[in-house]
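Missing here is one protein chain; the remaining ones are kept as they sit in the complex.
Chain IDs A and B follow the sequence of writing; residue 1 opens each chain.
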Amino acid sequence: MDSVISLIQAAVVFGTVIMFGCIGEIVSEKAGNLNLGVPGIMYIGAIASLASVFAYESHAAEPNKAVCVIIALAACFGASALAGLIYSFLTITLRANQNVTGLTLTILGSGIANFFGGSLNKMAGGVGQISVAATSSAFRTTIPGLSSLGYFGKIFFSYGFMVYVAIIIAILVNYFLKKTRTGLNLRAVGENPATADAAGVNVTRYKYFATVIGAGISGLGGVYYVMDYIKGTWANDGTIEKLGWLAVALVIFATWKSVNAIWGAYLFGVLYWAYFYIPNLTRASQELFKMIPYVVTIIVLSVVSLRKKKENQAPAHLGLPYFREER
Amino acid sequence: MSKETSVKEPLIRLTKRDGMPVWAKILVYLVSILLALGVSALFIFFVTKLNPVDVYKTMWQGAFGGISDTVRKLHISVTVRDICTLLLLGVALAPAFKMRFWNCGAEGQMLMGGVATAFIMIKLGNSGLPNWLLLIIMCAGAILFGAVWGLIPAVFKAVWNTNETLFTLMMNYVAIQITSYCVALWENPFGSNTVGIINQSSRAGWFPELFGQRYGLNIIIAVIATVAMFIYLKKTKQGYEIAVVGESKNTAKYAGISVKKVIIRTMLISGAVCGVAGFVGVAGVDHTISTSTAGGRGFTAIIVAWLAKFNTFFMVAITLLIIFLNRGASEIASKFALNEYAANIITGIILFFILGSEFFITYKMHFRRKVKEA
Partner (left out) sequence: METNYAVEMRNVTKTFGSTVANKNVSLTIKKGEILSLLGENGSGKTTIMNMLAGIYFPDSGQIFINGREESIRSPKDAFNLGIGMIHQHFKLVDIFTAAENIILGQAEGRLNKKAVRARIKEICDKYGFKIDLDKKVYNMSVSEKQTLEIIKVIYRGADILILDEPTAVLTPQETERLFNVIRNMKAAGKAVVIITHKLHEVLEISDRVTILRKGEYVGTVNTRDATEMMLTEMMVGKKVELNIDRKEPRNTVKRLEVRNLSCYNREGRLALDNISFTAMGGEILGIAGISGCGEKELLESIAGLQKTATGSVIFSDPSTGTDIELIGKSPRVIKNLGIALSFVPEDRLGMGLVGSMGMTENMMLRDYNKDGVVFVNKANPRHLAETIKEELGVVTPSINTPVSRLSGGNVQKVLVGREISSAPAVLMTAYAVRGLDINTSYSIYNLINEQKERGVAVLYVGEDLDVLLSLCDRILVLCGGKLSGIVDARTTTKEEIGLLMTKSGKTPETGEGKGETEDE
């Protein structure tokens, strides 16, 4: 039982990282922008929060935890949204190819994050030495009382607040896309921009906002990763990139519905950590187990393409630029 | 009713160009690269307070120069070696992209080729086979594994129209895990979590020196692949079929082309050439295997192939630029005690500028004329 619970806990923590990435990507893709820069954006969000909090913690004598959290989130959201803005400018205004622009953003993001991450580590005195203890503990604070409710508390209340923020955002995004006029317009932009345009929707503005805000949300996955998942440290090990691609995969798994991303993310977490809880695995076969989430995504991708249900498909205009005067 | 009385033309209007002369295109690209170098210089200065000119000089030194002849030769040969590998990957992607098949799986296909190469190197290293025969077997194994890794998404795309961008991306990570698995299996020495240099003493399965060049064989393979792919795409029936399928699947069917067959065949070729890149990477460069054998080059190659518009000769120029940046950056990293990821930053900035510059080739801007006072 204990190992089942710790698997669930690990899965929830893992899932939260990719859930943020996934929800942001859903918002972006619903407006027709296939942003393959998600790993880069998560990198940028992570390093921006880490660097700014590091600066604050090393200058403030008594770092205030609330200030730490606000700085971390603001820096993360701002930097990620800025990355989204670069992507938007290139793909929406300059109509560059979305796949290539996204991949370039991932290269740039990993460059920026690991460059500064490496430097921060060096400043702090060596790999893994950097620590933003105050912020990290603020992120990892659980709700007092509830987390000690035995198994129930452990499964549902043993996490930092970002876990719940992710769920709330997933539900809000779902409501926004399904029930509001703005959401309707946004989906129209992704399905058929010419129609949306002719109906008076400002396609460019919607695409910009969706991609920039989507990038901001994706970036939160990065802040959660550094502050909670690896407890306020940094390592140039490429994990964020891996998780970023899983977030992109999760979009498909969730068939572009953010509520599905909630359980999908946790399921990915379970699959990812399963090897750890299966006894007597050699290190080699553990590596094989780690490929399960990717294989499952491939299977879902294939099943979705087999079923051909219109409502489950990717937005019809995903990945394509829009130019009103196209003839 | 609009509230403003003035009649306003939009500030900037866009129209599509009919075409642009080649010299103008080249000019646009050159300007964009210069601008990018300028922005990168600002970045270098603000972050490191180093003189960007010195930094760029050092980058040049790192890629093509050196304090002594020996160092310079070493630098150039490493630069050429890296160009060969990236170029092979770009060439591998050309037919897939021309078919509008977004093969984002070069990373995994190369790794699988590398795994096969390393496997044969280890297993047959002491068998006493002549080196040339061993190399051929290794190459065949790499081609097979790379091709299979390209085949899987191709079959799904051909039969069920499964999104290939995401499928191939996922296949990369499966390949990475398989590589990790193999590394754990072939670990040497025990506990190091690496495979170590394979056949270090016997050099079995290593590329031989050709014409006094350590990387002679790498160059030959890359040149052959580049030329052959160019001819394949431009002059052969299969190349024509790829172009038709890429333009419109309906047209292809109308012309009696079996779209499924072309997709599968093309991806076999694409994956096979990626496999060759893995073979070159393991047998001709690293003499070991790890998850970083491909090192993200599979992704960089996507950008190379796209920017070159699937023309393998343009790829040479773009590869040259990217490898120059990479080599240069690792030189500044060691000289100025920065870390190597600076290369990714500068590469990213330059690619963004090149991508953005294509806008000026496709579209024409019309600025608002001076509005006359009413």
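Criterion: a residue touches a chain if its C-beta (ideal position, glycine included) is under 8 Å from a C-beta of that chain, and two chains touch if they have at least 3 such contacts.
Remember, predicted model here, so these are calculated numbers, not experimental data.
K.L.:
Among B:Ile26, B:Ala255, B:Ala337 or B:Met365, which one is in touch with the chain left out?
P.N.:
B:Ala255
K.L.:
Among A:Ala188, A:Leu246, A:Ala265 or A:Leu318, which residue is in touch with the absent chain?
P.N.:
Of the listed residues, the one touching the omitted chain is A:Ala188.
K.L.:
Pick from A:Met42, A:Cys68, A:Ala166 or A:Val201: which residue touches the chain that isn't shown?
P.N.:
A:Val201
K.L.:
Just to verify: which one of B:Asp54, B:Glu209 or B:Glu247 makes contact with the chain not shown?
P.N.:
With B:Asp54, B:Glu209 or B:Glu247 as choices, the missing chain is touched by B:Glu247.
K.L.:
Determine and list the subunit B residues touching the chain excluded from the picture.
P.N.:
Residues in contact with the chain left out: 1-2, 7-10, 13, 15-18, 235-240, 243-244, 247-248, 250-251, 253-258.
K.L.:
Can you list, in ascending order, the subunit A residues touching the missing chain?
P.N.:
Residues 179-182, 184-185, 187-188, 191-192, 194-202, 310-311, 316, 324-325, 327 of subunit A touch the chain absent from view.
Everything below uses one rule, namely that only the chains that are shown with their structure count from here on.
K.L.:
Between subunit A and subunit B, what is the gap in Å from one C-alpha centre to the other?
P.N.:
Their C-alpha centroids are separated by 27 Å.
K.L.:
Using the touch definition from the top, list the residues of subunit A that touch subunit B in their complex.
P.N.:
34, 36, 86, 89-90, 93-97, 99-101, 103-115, 118-119, 236, 242, 245, 248-249, 252, 282-285, 287-288, 290-291, 294-295, 297-298, 301-302, 305-306, 314, 319, 323, 325-327
K.L.:
Where on subunit B is subunit A touching in the complex?
P.N.:
That would be residues 14-16, 102, 104, 156, 160-163, 165-167, 169-174, 177-178, 180-181, 184-185, 296, 299-300, 302-303, 306-307, 338-339, 341-349, 351-352, 355-356, 358-359, 362-363 of subunit B.
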